[in-house]
Each structure stands twice: as C-alpha cells, then as structure tokens.
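Removed from the display is one protein chain of the complex; every other protein chain stays in position.
Order of writing sets the labels: A and B. Residues in every chain begin at 1.
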Amino acid sequence: MNHIQQRRLLLKGLLSSSLLGVATFLPKLALAAWPKSAFQSTTAASAIQKLEPELTVEKSTEIKIKAPKLAENGSIVWIEISTTIENVESISILVEKNPTPLAAKFILSEKAEAYIYTRIKMRESSPVIALVKANGKLYSAQRNIKVTLGGCGG
Amino acid sequence: MKTLFKCCHAFLLCTTLTVFASPAEDLGQFRAYFKDKFPSVPFNEFNNGVYAINEDARIAWQDIEEFPPYEEAILNGKALFETSFTNGRNYGNCFENNGVGVSQNYPYWDRARQQVITLALALNLCREESGIPALKYTEAKLTSILAYMVYTSREMKTNARIPTNDKKALESYKKGKKFYYQRRGQLNFSCATCHIQNSGRRIRSETLSPSLGHTTGWPVYRAKWGSVGTLHRRFIGCSKQMRAKEYKLQSEEYRNLEYFLTYMSNGLPINGPSYRK
Partner (left out) sequence: MVANQYNSLPRHSASNPVKIKIKLKLREESTEVRTLITHPMDTGRLKNSKGKLIPAHFIQEIKIQHNEEVVATCVIGSPISKNPFLKMRFKGGQRGDIVRISWVDNKGDRGSKEQAIP
C-alpha cells in the first residue's frame, strides 16, 4: 500500500472512531527506580558510569544507528538503534552535547528485539551515543547528528 | 544554458507586473516555471511543500504523520462545528453542503460584500448573522473548526475562481499578486525572491518551499508553534523575519494575497490540516 493510500485509510477511520482509548485501572505496577544521578549527569561519561558503575565500555561495530543527515528541528530528532549483539538487556541513548546527555534507557526482555526508535531533543549538533548492555558487558557506538538552528522558517 | 533559461524564466515571472497577463496566463507560467525547476516532482506532490523536494525532511515528516499532531484539532473542530448557536442555527446552515467538502472553493469573491471572503471570515460572518460575537482570529477554536472543514475537503482540487462579471474581483486578485511580487521591508525581499527565485535553495538552514502548493495544507500544525495555526499567522511570522510590515490577520491585504496564492495552486489537492516543522 503506498503512503497516500495508507493515509486515506487512517484518516477515514479518524472521524468514525473515538481517539480516546480505554483507560484501564491497573494494579499499580512497580516503578523501576528512576536513576536520578545518571539522568542528572552533565557528561556522557559520568552518566554511563552512574548507570553501570561496574562495567567498562567497549566500542562495537555491531550497533547500527540511523538518524537524519540534517535534523530540521532540534527538538524532535528521530533516531533508530538496532544491534546484532545477542542477549541484549538494554539500549541507552546519550546526546553528548546536551546539558544532561542521558535521554533514555530501554530495558528489553528476552522477547523484545534489539531495536528501538524514538525522538530526542538535541541542543546542538552533537555525537549521539548508543549504549548496549548484553551478556553482562557494555558496548557502544556513536554517530554525529547535525542540527540546524533554523533560519527563516525557524 | 539551463541556468540562463531559469534566470530568464524567473525574471519573466517577476516582471509580469509590467506586462498584462490574465490570471489564467499567470497560472500557466507559474506551473511551467516550477515544473521546469523541479522536474522530478509530480504536479500533485507540490502540495507537500519542502517534503516534495527534500528527501531527508520527508522521511522525518512521514514518521510524524504516523500519529498526526493535528488530529485533536480536527476532532475538536468537528465538535465545535456541530454545536448549535443559541438561536438554534449552526455553522452548516451558512455553507453549501452543510460545510462538508467546500473548503477548496475558498477564498472566493463575494459580489454583494465586494470583498474576498476566506473560510475564517465566512465562519465569523456566519456567527454574526446569528447574533453571536465573532471569534478572534487568534483563537484555537476558530483554527480547529478550519482544521475540521479543510479535512473534509482532502483530496479535492483547489478551486479559487475569479468571476468575470465583476472587475473588482480581478482587481483584488491583482492586488494580491502585486503584494506577492513587491519587494518590502529592511531586507528588501519579495515573496517571490525566496519562494520563486530561490525555492529549493537554503536560506541559512531552511529549505525554501515553492509557492506552488503554498495554500493547500492550511491550517498547519507547525512544530515551532506547538499548535495548529493559519496561513495569515504564517504571513505575519514571515513578515517579522523579513523585517517587513505586518498586517492584521484577515486584513484586506492578506485576504487578497491569499486569493492570488490560492489561484496559483488551483488544481492541487487539498491536504490540510498538515504538519510542518
């Protein structure tokens, strides 16, 4: 189906169905402790150290990072991370030049594929680091993402 | 040689003020210029602006369209549109087909009122007819109703008309055209400078969108605004950036400009409300 057809279908359904989903009342799920000091770290290195104090990071060529060549808007930069490393426990994202580099840590169960796509805020052009924890080890890869501040449309 | 041709073409387009051309001739030249400048873009795709000419931006845009940020505006707008006034009448009474699938015909020349009527203005005229106060053009409510009405016109072809039985209509079109081509402000740019001559190029870091297709996607959820806004709001924003005089939302100047611009996009499918960064 091409993207125009997809959009038509999506939009046909839009007016006929309610957008408000069913809010369910759940037993309170335990909130995994939010790693405050890691999220508040002002350098990528210290954030990683706070996340995993026992481990050292090894560079890996098996981590693939996809992102725009030039991000139009620094507040919504898409990023896609996947890896062929096996037994992945988590994938984390750090934006080196952000005031607080750690953006997210995705804890993945065995059932989850080693894949994540999300959108991050970038204050300026910066290397973005993908950190993968697998088999009790830490691996990383990085990619430079250019961000425009915006000229006339900005 | 090709560059020379392009320059000549642009020059011609920018000097048609001095040459009498009918709106139909203007439209022909306009389309031909952009077809020549962007040969790989199918005509119908021009309604996607920068996303038709910048692949990187297009990918990011299609991801955003997964859960369009203007969805809420459409639903809110529908609810507002269908709410009756205190006198029992509603917006639907003021439009053909109850207001469903009519946006592509706006703006239009109103002979009785002797002015260009945009969809936003039409909504307020409808309210006034029923004795209720007009909505401010800055109000999210009004923009949401526009979002809904335009949504019901999706895929329909832009159809601005300039009636031949009233020369004031053509005059308004010409005023809009003159505004478009006139250099203004501290930077001494005209709309044409960026959106015809330099369309496709970058100004600082922004890709300049072609004017062909400029009107089909409004109102727009602009990421910068964090909300859905109107074409006139964008006129004001651009004027600010150009350090040129700003006119009021729904002023005669902007309505005439919208009239001209919409006519130049005749035939292109409506795709509003849309998303832009």
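Structural remarks
Quick note on the criterion: contacts are C-beta pairs under 8 Å (C-beta built on N, C-alpha and C of every residue); 3 or more make two chains touch, one makes a residue touch a chain.
The structure presented is a predicted model; accordingly, all values stated were derived computationally and were not measured.
Residues of chain B that touch the chain left out of the display are 63, 66-67, 69, 72, 138-141, 225-227, 229, 233. Seen across the whole complex, the unshown chain contacts chain A at 19-24, 26, 29, 31-32, 34-35, 39, 75-77, 80, 95, 98-109, 111-113, 115-121.
Going forward, only the chains that are shown with their structure count from here on.
The part of chain A that touches chain B in the complex is made up of residues 3, 7-8, 11, 14-15, 19, 68-73, 75-76, 78, 148-154.
Residues 56-57, 59-60, 62-65, 71-72, 74-75, 78, 151, 154-155, 194, 202-206, 208, 223-224, 238, 241-242, 277 of chain B are the ones that touch chain A when the two sit in their complex.
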